[in-house]
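Notes for the one structure printed next.
Here the complex is missing one protein chain, while the rest keep their positions.
Think of it as A and B in the order they're written, each chain with its own count starting at 1.
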Amino acid sequence: MGIRDLGYKPYEGELLPHRNRYRVLISRAMSLAWASGLVKTTIILGMFPAVICGVVMFFKFKTIQILAQNPNVPIRLDDPGSLVFTCIFWCQIWFAFVISLLVAAPAISEDVRTGAFQFYFARPVSKNHYLLGKVAPTALLVLIVSLGPALLLAVLRVGLSQSGGEAWRNLTWVLGTLAYGPVYALVLALPAVALSSLGRRSGSIQGVWAAGFFITWLLGEGIAAGADLPYAALISIPTNLRMVGQLIYGMTPAYDMPWYLPAGVLVALVAGSALLLLRRLERVEVFS
Amino acid sequence: MLFELHDVNKIYAGRVHALRDVTLSVDEGSIGLLGPNGAGKSTLLKIMLGLLPATSGAVQVLGFDAASRSLDLRQKVGYMPEQECYVAGLDAVEMCAYAGQLCGLPAKDARERAHAVLAFVGLEDKRYMKVQTYSTGQKQRVKLAQALVHDPELLLLDEPTNGLDPRGRDEMLTLITQLPERRGCSIILSSHLLPDVEAVCQSAILLNEGQVVFSGAISEMRGEQRDTYEVRVKEDGARLAGILEQEGCRADVQHNGALWVHLPAGGDTDVIFRKALEAELQVRHLTPLKQTLESAFVRLLQGQGEA
Partner (left out) sequence: MKPRVTAEKVSKWYGKVVGINDFSVEIGPGVTGLLGPNGAGKSTFIKLLVGALRPSKGKLEVLGETVWGNRQLLGRIGYCPEHDGIYEDLTGREFVSAMARLGGLGRDEAQQRADEALERLGLTKARDRLLGEYSKGMRQRAKLAQTLIHDPELLLFDEPLTGCDPLARVQITDLIQALGREGKMVIVSSHILHEIESMTSEIVLLYKGQVLAEGNIYRIREMIDEHPHQIRVECDEPRALGQKLVTSEDIRAIEFPGDGALVVETHDPDGCYPLIPRVALEAGIKIHALTSPDNNLQAVFEYLTQERGPEGVARAGRSEIHAGNAKAPQGARA
């Protein structure tokens, strides 16, 4: 009845508690990431290697069964379960790295460039929630691309067991994947986000991350092989990741050295990145 | 009480004394925050939002202690920054809805408010386009919208008319002056454009070198001079000045052509009009002489400098 006022109105609805704010940040970052055609393509394409590895695993299994019936044939094949590792490291690392490059590397530098700190911190968003909102999306996407396919393969391996005892033993592939996945995700997410906090040019940061990742890989393994210095491989992030994976799955590590060295490098990398992020954020200027 | 600061000091890195013994007690309303560059205005705002701890002293805003209840406080405050501020990849509706959600609004309410607030600032037609494609004026409006989406009790505006052409500036000031009436919120306006501050605010805080030089009503800051009037005539002001001097007034001609006429004791404006009519001069402007905020600003700072 009468004429309504269509203008600015007060808000009288409910307010959600501050402690859950990180969910808003993460869900927004995920939807932004998914909106990118490149990210979508990478994740979808990343599912294919698992399919191929699955098929190979099946045939390997069958071959081993046949060979078992002919003990004279001097061919030895390693356990098809090792394909789980082959997949999660050798196949998926490329997709995981692309995700890290597209989502993690620009995460904070874009905010610096567009002045978004003022947007976030003038609101009830704590710096820890902000950081979680930057790291978690990449970590989750990397998990999807690495843990997902690998887990399926591990389950397949369990399924292909011929006896209950074998199935029980093959459970290590599943458990190993569940343990390895988070390590993988952290190593690919945290350092990239930490780098992102150092500047405002996303392109340069992506370049530095790519260089840091691949050049250390080439140099590390190159020197280790060429100069016969296995410890040189420790400078390469992917190599450390590989060795830790092999350790978790109970396989022989690529280079002969105590387990705590590659593990230590990764822990230092992740912890160092976290510290750098916390330090950088403390010095954030919201209002100039 | 809108906010209260008690003996607040802020020292950066042990050397830069950004705020010195700041004590302020300010009621709800529209307040201008003034001061030369480097006076400590942004430090003050950061401390009031709980983003920066004060080195010493107590800060209470909207009833919350800024140091310990910073999150609750920021939920009730809206900030419109001076510089570029947007989230890459979002359009206006998404950005405002995100802003609302970050303040605790549930997703649906946030989206509803986003649309309403974008209509209020006049961006309905462009709301589905990415904010990075907007012109300066449109970006300014989005900044205001995102500050309003959670219906704040206190609005902090930093140079809101930056980069706007005259029409845009007018529209922005109209929007801003409407808010206290509609919502009953308080506004703190930080700006170098003193006429903007005069249009929006009733009181002001003047900072210089970290200290409060003035805090109170703008009319008090300006001061009116009793019995002195600013007079402009269409033709020859000097002639009128001469005539008035003969009547016992003191009349000084300023270099923009206006006269400052000081009436004798017990005199009133009748004498000015009568003499002008007799001399066939048209009085086109007559008001009690008021300082502009600008001259009050300069006077107060120079006074402090000499003190």
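Following the convention adopted for this analysis, a residue touches a chain if its C-beta (ideal position, glycine included) is under 8 Å from a C-beta of that chain, and two chains touch if they have at least 3 such contacts.
Treat the numbers as computed from the prediction; the structure is a model and nothing was measured.
J.: Among the chains you can see, which ones touch the chain that has been omitted?
T.: Hidden chain contacts in the full assembly come out as B.
J.: Given that one chain is not shown, which residue among B:G38, B:G57, B:G122 or B:P180 touches it?
T.: B:G38
J.: From the listed residues B:E28, B:E209 or B:E294, report the one that touches the chain absent from this view.
T.: Only one of B:E28, B:E209 or B:E294 touches the chain omitted from view, namely B:E294.
J.: For the chain left out of this view, which of B:A58, B:A258 or B:L286 touches it?
T.: B:L286
J.: Just one of B:D7, B:D252 or B:D268 touches the chain that is missing; which is it?
T.: Missing-chain contact among the listed residues: B:D268.
J.: Touching the hidden chain in the full complex, which residues of chain B are there? Just list them.
T.: Residues of chain B in contact with the hidden chain: 34-38, 135, 137, 163-167, 169-170, 192-195, 234, 268-270, 273-274, 276-277, 280, 282-288, 294, 297-298, 301.
By definition in this document, only the chains that are shown with their structure count from here on.
J.: Averaging only over C-alpha atoms, locate the centres of chain A and chain B and give their separation in whole Å.
T.: Their C-alpha centroids are separated by 49 Å.
J.: In the complex formed with chain B, which residues of chain A make contact?
T.: Chain A reaches chain B through residues 7-11, 13-18, 21, 24-25, 28, 32, 35, 110-111, 113-116, 118-126, 286-288.
J.: In the complex formed with chain A, which residues of chain B make contact?
T.: Where chain B meets chain A, its residues are 42, 45-46, 49, 51, 70-72, 74-75, 77-79, 81-90, 98-99, 101-106, 109, 113, 116-117, 120, 132, 146-148, 150-151, 156, 158, 178-179, 182-183.
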